[in-house]
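Right, one structure below, let's go through it.
Every protein chain except one is present and positioned as in the full complex.
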Amino acid sequence: MDLPGLWNYWAVIVLMMIGLYIVIARDNLVKKMMGLTIFQVSAIMLYVSMGKVEGGTAPIIPEGAHDSEIVYSNPLPHVLMLTAIVVGIATTALGLAIVVRIYKAYGTVEEDEIGAVDRREA
Amino acid sequence: MPFPIEALLFLFLLATAVVIARLRDLFAAAMLTGMFSLLSAGLFTLMDAVDVAFTEAAVGAGIATVLMLGTLALTEKRENQQPTRTLPFVVVLLTGAALIYGTLDMPPYGSPGTGPEPAAGNAVIHHHVAPDYIKGTKEEFKLPNVVTAVLASYRGYDTLGETAVIFTAAIGVLLLLVPGRKRKSEDESAAPEDPR
Amino acid sequence: MFIAAMVGVLVTMLLALVAAVRGPTVYDRILAVNMFGTKTVLLIAVAGFLAGRPEFLDLALVYALVNFIGTIAVLKFARFGSLGRDDHRGLL
Amino acid sequence: MKTPMRMREKIVLRVVAQACIPFILLFALYVQFHGDFGPGGGFQAGVICAAGFILYGLIFGLDKLKKVVSFRTIEILVAAGLLLYGAVGLLTIGMGGNYLDYKVLDHHDPTHGLHYGILFVELGVGITVTAAMLAIFYAFAGRERA
Partner (left out) sequence: MESASWIFLVAGAGFCVIGGIGLLRMPDFYARTHAAGVTDTMGAGLVLLGLMLQAPTALIGVKLVIILGFLWLVGPTAGHALFKAAYADGVEVHEGPDIASQVAAAMADVEDEPSPEPEDGDAVPD
C-alpha cells in the first residue's frame, strides 16, 4: 500500500470530471452521450470500489463452503449497479433516439447550430 | 498483488477517456468507448464484482457500441471544430475539487467493516444489510450466488422497477424511431385489397 | 508466474492502446481495438487464477464474444456506413 | 474479379457465424438458468441472447433477422417479460403470501419456493431485456439515413 488509501475515489472523480467536461463543454450531441456513458461508468465504479473488501472474494459462495468463514466483498453495491447498467443502456438508447430525431428535424447534431436554427425560425 | 494492476487499469481508463474527449472523429471515439467499457469491466472483475463485470462487458462493449454506430450511421460522423472554452473547465475543476474534498472522510479502499464505529479504516457500508444478505443467502436460500438472491428476492421490488424502466425505454425508442407503424400496417392490409 | 503472464498482457494492452490512439487509418484502429479485446479476455482469465478463484471464466467467454460482435459491427459500419442493410453488396 | 471476391467474403463470415450463433444462444440459456450458482442472471442472459441475434442481423441483414424474430413478436415479448415478473408477485398473493414473497410457492419446502420464485422472476427479466435490446436494435438499424 504505497498509494494513499483513497486513490480509487480520486481516480473515479477524475474520470467523472472528464465525462462531465465532455457533457457540458462539447456541442456535439453524440459526443455528449459518450460523455454521459463515461460519467455513468465512473459512478458505477465509485459504488463498486466502495464494496471491495481487502482480501475478500466475489460474493459467490464456493461449493461446500457454506459453513466456513470466507470474507466476501459487499454484494449490495453490485446488485444496485447491475440494474443501473442495464437501465443506463436503456436510457442511453432513448437519448440516442432523440439525437436521431433532432438530426432529422434540424439537419445537425451540433448544439450551437441547433440554437441558430431555432433563433432563425423564431 | 491485485493492487498495482487495478491502479494500472485505472490509468488506462483515464487515458482512454482523455482520448475520447479529444478525438473529433466520432467513429473512432465510439470504438474507444467500447474499449473503455471492456477496460472498466476488467476493473470490475478485479474488484470482485463479477456480475457487474458480466453485465458491463455484454452491455457496454456490445450493445452500446452497436447503438452508437447505429446513431452515427443516421447522423454525422465528425464533430465540428469548436473554440476552447474556459468556463466549463473551471466548473469541472471546482466540482472535482469539491468531490475530492468530500472523499477525505471516506474509508480507505478495501477497508473491511470490522469494529462498531465508523472510524478510519472501518467501512460503514459493510455493516447494515450486507452481512444479513450473505448469511440469509447461505442459510435460507441455500444458493451460492448472493447477488442473484438479493437481486431477485431481497430487492425484488427494485428489480421490478428496473425492468419497468427498460420496458418504458424500449417503448420510447420505438415511438421515436419506428416511423408510421400504423400507416405501414394499413398499407400491408391494404395491399392485398388493391388487386381486388 | 501468473504475474509474468499478467505483466505481459498488461504491456500488450498498453501497446494496443497506443496503437488505437495513433492508428492512421480507421482499420488500424479497429485492429488495435480488436487486439485489445482479446487481451482483456486473457487478463480476466489470468486474474481469476491470480486471485485464486478461477471459476469465473464465463466472463472471459463473454468478453471474447462481445469483442467479436463489436468488431463485426464496427467493420460493417466502416465499410457500408449502415448496420441493418444487406442489399447484396457483399458482406464485409 | 470483384464478384467472386464478394462471394468468398460472404462465405467465411457466414460459416463462422452459423457455427457460433447456436452456441451463443445456448450460452445465454446457460447464463440464464445457471445464474443462481455462478455469475449471471436475467439481465446478462438477456443481453447475450440479444447480442446473438444482433450478430445474426449484422451478418445476414436485418430483413433476414426480421424473418427469424418478427417485430410483432418483439413487441409482445417486451411486455410479456414484465408481466411475468408481475404475475409471480400476484401469484404469491393468491397463494397467501405478500407480493413477491416466494416462500409460499412451495408449501412443503420454503427454500424450493424461493428457488422457483427466483427462476421465474429472472426469466421475466431475461425476456424483457432480450426483447428490449432487440427492439432498440431494430429501431436503429431499420431506419434509413435522413
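Here are a few things to note about the model shown:
Residue numbering begins at 1 within each chain, and the chains themselves are lettered A, B, C and D in the order written.
Definition applied: contacts are C-beta pairs under 8 Å (C-beta built on N, C-alpha and C of every residue); 3 or more make two chains touch, one makes a residue touch a chain.
Since the structure is predicted, the reported quantities are computational estimates derived from the model, not experimental observations.
Every shown chain touched by the omitted chain in the complete complex is listed here: C, D. Residues touching the missing chain, restricted to chain D, are 1, 5, 8-9, 11-13, 16, 19-20 (touch as defined at the top). Listed by residue number, the positions of chain C touching the unshown chain are 1-2, 4-5, 7-9, 11-12, 14-16, 18-19, 22, 24-25, 27-28, 30-32, 34-35, 38-39, 41-42, 45-46, 49, 54-55, 57-58, 60-61, 64-65, 67-68, 71-72, 75, 78-79, 90, 92.
Just so it is clear, only the chains that are shown with their structure count from here on.
Measuring from the averaged C-alpha position of chain A to that of chain B gives a distance of 5 Å.
Centre to centre, using the average C-alpha position, chain B and chain C are separated by 19 Å. Shown for chain A are the residues that touch two or more other chains, namely 57-58, 60, 62, 82-83, 85-86, 89-90, 93, 96-97, 100, 103.
Among the residues of chain C, those in touch with two or more other chains are 51, 55-56, 58-59, 62, 65-66, 69, 73, 81-83.
Against chain B, the residues of chain D that register as touching in their complex are 31, 35-44, 47-48, 50-51, 54, 58, 75, 78-79, 81-82, 85-86, 89, 99-100, 102, 110-111, 114-115, 117-118, 121-122, 124-125, 128-129, 131-133, 135-143, 145-146. Looking at the complex, you find that chain D touches chain A at residues 38-39, 41, 43, 47, 129, 132-133, 136, 139-140, 143, 146. If you check the complex, the residues on chain C that touch chain D are 55-56, 58-59, 61-62, 65-66, 68-69, 72-73, 76, 81-87, 89-92.
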